[in-house]
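Heads up, one of the protein chains got dropped from this complex, but the rest are sitting where they should.
Let's turn to chain A:
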């Protein structure tokens, strides 16, 4: 490896660690969130340097972008004190136990990393490569996520649904959206179609290259959030039937396919061979729509109207 690579990776690794510490010890929660977003973006660059383009995309879209937006939304919902006065004495007292716990988890993680090289040697890579012909898609990561281990992805979608239902149980304040501003509105009118274009591209490309439902869904959700914050979309509420159908579509389509393959086919989520590519595409499209709607609801969802 060239010297420049060493320098670049070294600086990158150092920055990630420095940012991680800065997130924990920033003066205000707001500063912590901004640093957390920067941390996520650099982590995405780390994944890209390691050649894991799928993870880099997911980290940038979900880890940095969406989680950042969610944290900011949560801060706006919960805080009564101005940003400058947050991070109370309460946190200072909890800081050391939290650091201890994080160190413990860190040690355990490093320990589990030590054996990883040896474990990967016989590995599952061969098994995946051998079965790629029957996978229905051309990209090994997509093949694992939606065919060989489709069960995991189904459960991930269920987890997302449960998260949304959990958030719904909390009494949230109505969303206060600032008055529209011409420049931002104009920019969001350009940005949203671009996000739809790139999101669709990521979804379609996911069959053969890095990309897929989660990255694409996060981008579409970002477009919807930008439009909503500029009053270009009507309020998004769980009480609307359209929204409910969109949220449930992913799990519903996935489960329907699973039940039919179990009933008529070779077993739970073993797709019949000539149709496997088509079924995966169908599941991915439904999952993208559901992920996008769920994430939009999580960030800019309005509480249900109280009926008199």
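Note that a contact is a pair of C-beta atoms (placed from the backbone, for glycine too) under 8 Å apart; a residue touches a chain by one contact, two chains touch by 3 or more; residues count from 1.
Note that contacts and distances are computed from a predicted model.
> Can you work out the missing subunit's protein name as recorded in UniProt? Choose among "Electron transfer flavoprotein subunit alpha", "Monovalent cation/H(+) antiporter subunit G", "Iron complex transport system permease protein" or "Sugar ABC transporter substrate-binding protein".
The chain we cannot see is, by its UniProt record, "Monovalent cation/H(+) antiporter subunit G".
> Sort through A:3, A:170 or A:183 and give me the one touching the missing partner chain.
Only one of A:3, A:170 or A:183 touches the chain omitted from view, namely A:183.
> On chain A, where is the contact patch with the chain that was removed from view?
181, 183-184, 187, 190-191, 194
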